[in-house]
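Heads up: the structure comes next, in structure tokens.
Every protein chain except one is present and positioned as in the full complex.
== subunit A ==
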Amino acid sequence: MKKLGLYLLLLPGLLFLTLFMVIPIAMTVLSTFFQEGSFTLEGYLHFLADPYFLKILWTTLQVSVVTTIACILLGFPAAYYISKLGPRKKGVLLALAIFPLLTSSVVRSFSWMIILGKKGLLNSSLLSLGLIEKPLEILYTPSAMMIGLIHLFLPLIIITLVGVMENIDPDLLKAAESLGASKFTAFRQVIVPLSVPGLIIGSILVFVGSLTAYTTPALLGGKQRVISTFLYQNAITLNDWHMASVIATIMIAITFIVIGLMNKLATKLNPKG
């Protein structure tokens, strides 16, 4: 009887997800292995043999790696600073970091179009200062995408790291210092290793997020395609649904491989074992 009640509570949600998410995704993945009823890997071979596709994949990976590294390097010190503040100031800075995160990605990417455009804020400032003679071509390049993505994901890594660093016992730092470690050594030997789990979760979120982001590359990348805009192009503009499904499957595979690897790394590096 109790079991029946449990099923009744869970079943509607499960059915809904199965019908509208699990089946569509599973069928999309399965469909890539069949053409006209027989098993084939042609879609994948086609993908792997075409230098244009590979270049898009390569650009996407490059952009995502650079974005992730930049977010770690910029986010880690900022998060450390925030985690050390008193509750009031910390609350304010956390709120200021969360606000952009909740703001529409269209709005955030559009703001960079104003800044990075040919006649944008950056170029007009640099020109009037006499630092450059011709406007820089930044908008519609991979650099613009990276800037937009760093802007999109930096708050995510900051708040994740603050959440972890808050829980590090401050006495550990004092202990390290009283045992003769310099501030920096104590930071490196205590804070950094204890932040590793947060760093890994944050990096997964940023890396997977950049790898699959659509709005930012669509607005800031111009003709430069990444894998997500390429999927959209194949599905909607070119109407090549088989290819689009192959790209979708590759995106799912990369996402799960990254999450799996990072999780493995996390258990390995976790100082608590």
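Here, a contact is a pair of C-beta atoms (placed from the backbone, for glycine too) under 8 Å apart; a residue touches a chain by one contact, two chains touch by 3 or more; residues count from 1.
By our rule, contacts and distances are computed from a predicted model.
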item: The complex's invisible chain, by UniProt name, from "ABC transporter permease", "Dihydroxyacetone kinase subunit L", "Cytochrome c oxidase subunit 2" or "Hydrogenase maturation factor"; value: "ABC transporter permease"
item: Selected from A:28, A:141 or A:189 as touching the chain missing from the view; value: A:28
item: Option touching the unshown chain, where A:93, A:144 or A:173 are the choices; value: A:93
item: Selected from A:69, A:115, A:181 or A:265 as touching the chain missing from the view; value: A:115
item: Contact footprint on subunit A, counting only the chain that is left out; value: 3, 5-6, 8-10, 12-14, 16-17, 20-25, 27-28, 74-75, 77-78, 80-82, 91, 93-108, 110-115, 121, 124, 151, 154-155, 158-160, 162-163, 166, 183, 198, 201-202, 205, 208, 211-212, 214-215, 218-219, 228, 231-232, 235-236, 241, 244-245, 248, 251-252, 255-256, 259
